[in-house]
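For this view, one protein chain was removed and the others were kept in their places.
Showing chain A:
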Amino acid sequence: MALVSQNSTNSNSSSMSSEIEDKQLEGVQLAGDSLEDMLNHMGDYAPTIPEAVTGYYLNRAGFETADPRLVRVVSLAAQKFISDIANDALQHCRMKGSVQTARRPGKQDKRYTLTMDDLSAALSDHGINVKKPVYFT
C-alpha cells in the first residue's frame, strides 16, 4: 500500500516516463487511478455524515479545500471506519448469544443491542482501549 501511495505523487498516470516501470507495475493498480475513479464516482451518492459536519471538523484541523469531493472522501473514510467497528461489535454480539427475541408466529426478529462490552471488545481489536466505570457515584 505504501509503495503504491508513493507513486501517487503524480496523479496523472498517463505521464509515466519509462516502459520498464509500466511493466513492473502492471499488476498493481496505481493509487492515482483509483483515486481519480473514486473522485468521479463521488457524485453518485451522498455520505451519511453530512458534508457540513465533516467540513466543520476539517476546518478546525486547518484543512481547507476548493474541491468538495475531498470532503466526501474524508467522510467516506470515517464512515467506513465506524462501519468496520460496528460490524465487529455485531460479530461479538452474535457470538455471545444473549439476544432478545420478539416471538411472533412465523416471524422472529432478532434484536441486537450495542453495549459497551461489545464495543470495547471491537475497539480493542483496532487498537483503541476504552474502559468505562462500572457505576457512577
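Assume a contact is a pair of C-beta atoms (placed from the backbone, for glycine too) under 8 Å apart; a residue touches a chain by one contact, two chains touch by 3 or more; residues count from 1.
As a convention for this text, contacts and distances are computed from a predicted model.
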Undisplayed chain, where the name is taken from the UniProt record, one of "Transcription initiation factor TFIID subunit 8", "Dolichyl-phosphate-mannose--protein mannosyltransferase", "ATP synthase subunit b" or "Electron transfer flavoprotein subunit beta": "Transcription initiation factor TFIID subunit 8"
Contact footprint on chain A, counting only the chain that is left out: 1-2, 4-5, 8-9, 11, 29, 31-32, 34-39, 41, 44-46, 48-50, 52-54, 56-67, 69-70, 73-83, 85-87, 89-90, 93, 111-116, 119, 123, 126-128, 130, 132
